[in-house]
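As structure tokens, the structure follows; a few thoughts come after it.
Missing here is one protein chain; the remaining ones are kept as they sit in the complex.
When the chains are written out, they are named A, B and C in that same order, and each has its own residue count from 1.
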Amino acid sequence: MLAPRPAALAYRHPLRVYWEDTDAGGVVFYANYLKFFERARTEWLRSLGVSQHALQREQGVIFVVAEATLRLLRPARLDDALEATVAVADAARASLRLQQQVWRGGELLAEGMVRIACVQAAGGSGADLEPCRIPAAILEKIQ
Amino acid sequence: MLAPRPAALAYRHPLRVYWEDTDAGGVVFYANYLKFFERARTEWLRSLGVSQHALQREQGVIFVVAEATLRLLRPARLDDALEATVAVADAARASLRLQQQVWRGGELLAEGMVRIACVQAAGGSGADLEPCRIPAAILEKIQ
Amino acid sequence: MLAPRPAALAYRHPLRVYWEDTDAGGVVFYANYLKFFERARTEWLRSLGVSQHALQREQGVIFVVAEATLRLLRPARLDDALEATVAVADAARASLRLQQQVWRGGELLAEGMVRIACVQAAGGSGADLEPCRIPAAILEKIQ
Partner (left out) sequence: MLAPRPAALAYRHPLRVYWEDTDAGGVVFYANYLKFFERARTEWLRSLGVSQHALQREQGVIFVVAEATLRLLRPARLDDALEATVAVADAARASLRLQQQVWRGGELLAEGMVRIACVQAAGGSGADLEPCRIPAAILEKIQ
């Protein structure tokens, strides 16, 4: 469905499957692939020098997920050593489309497309979130 | 993207947003909508007289998610009373496509399409999973 | 260890075990009992007219867990219908000790003691949390 990018072009985040990730089917619970995707996105941003916590605290800006797709090809299991990857598919002014995959060695286990949008939290967790431009300093690093 | 079904035609499962569902952005963490979808699917199957635990134990059959899409329209927050819905979009011999939504009263917060496939676990959690036909008794109830 | 309270004296919250709650051992993952405890505490507070979201938004006050114990007696499994209970063991000015249990019908599956403390968030998620008195209106309802 998605043309798999050469591994070399994607950011790669290693992770391990723990009990918390599995379900009574003996495999990783499907929603947890979105957790793996998120960890990879966060580490990718960190690798670019972007701290989401600092971003939230200092500028009130959060990246939120607007859309996600997930295709599960082979199950991951307890103790598996995996890699979650991120590659930029599209960068617009207020949102990014990211291709994300989960690999076990050379086997592609799961893949998806995640669109994250930049929003501004107008004070506190109860407040409304307004779309905003991705800070220029971040957009430069991504492109 | 998805044509919203009239509420009357979908199975509706009420749920509440707890601390465990939220994140430091003050809203429900995106992966948790897939949990809400799964709860609704399970309760919908139960409403049709299908126990997934009995199915797994007696016939070694599990429904697994093969594909999922998720579109987040408005954030859900702590204490929100929500409804997660399920409607059959397509029923094939070995898989179902389900339209799923999350509502807060009359507001649509999230929606997606989930394809679940029937697989046979050939003994124990370490074993391989083989695609199989949806048991006829279940398929009849769904259609 | 804990003297089991007569069921009649505790607040009871019904819940269901879903795939998300289980692990590859085929049973509910141990950390998830603390989620069940939390849901019961939240519903118990709600039954007393206390909305934690409103409390946080309007007074900047949050109940946080300071201590928890957990004893697992029998495993819960997929599809189980459970009840999580709350009973006040002790109420002090800034914290409460709550006895919590998880039942499947007449079987006690898990139990613990949770001490929750009242804290004031001095603005935003990055801020320091200061212990504070439990609002008088809440303490009255509890006692």
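As a working rule, a contact is a pair of C-beta atoms (placed from the backbone, for glycine too) under 8 Å apart; a residue touches a chain by one contact, two chains touch by 3 or more.
Computed from a predicted model, the values in this text were never measured in an experiment.
Screening C:Ala24, C:Ala76, C:Leu96 or C:Leu109 for touch with the missing chain picks out C:Ala24. The chain not shown here is touched by just one of A:Ala10, A:Val28, A:Leu78 or A:Leu109, and that residue is A:Leu78.
Subunit B meets the missing chain through residues 19-20, 22-27, 29, 31, 53, 56-57, 77-78, 123-126.
Although one chain is not displayed, subunit A still touches it through residues 16, 18-20, 24, 26, 35, 38-39, 42-43, 46, 51-54, 56, 77-79, 125. As for the chain not pictured, it touches subunit C at residues 24-27, 30-32, 34-35, 38, 53, 56, 62, 64-72, 75, 77-78, 121, 124-127, 129.
Just so we're on the same page, only the chains that are shown with their structure count from here on.
Our note on geometry: subunit A versus subunit C, Cα centroid distance of 31 Å, whole angstroms. Touching of two or more other chains is recorded for residues 24-27, 31, 53, 56, 77-78, 124-126 of subunit A.
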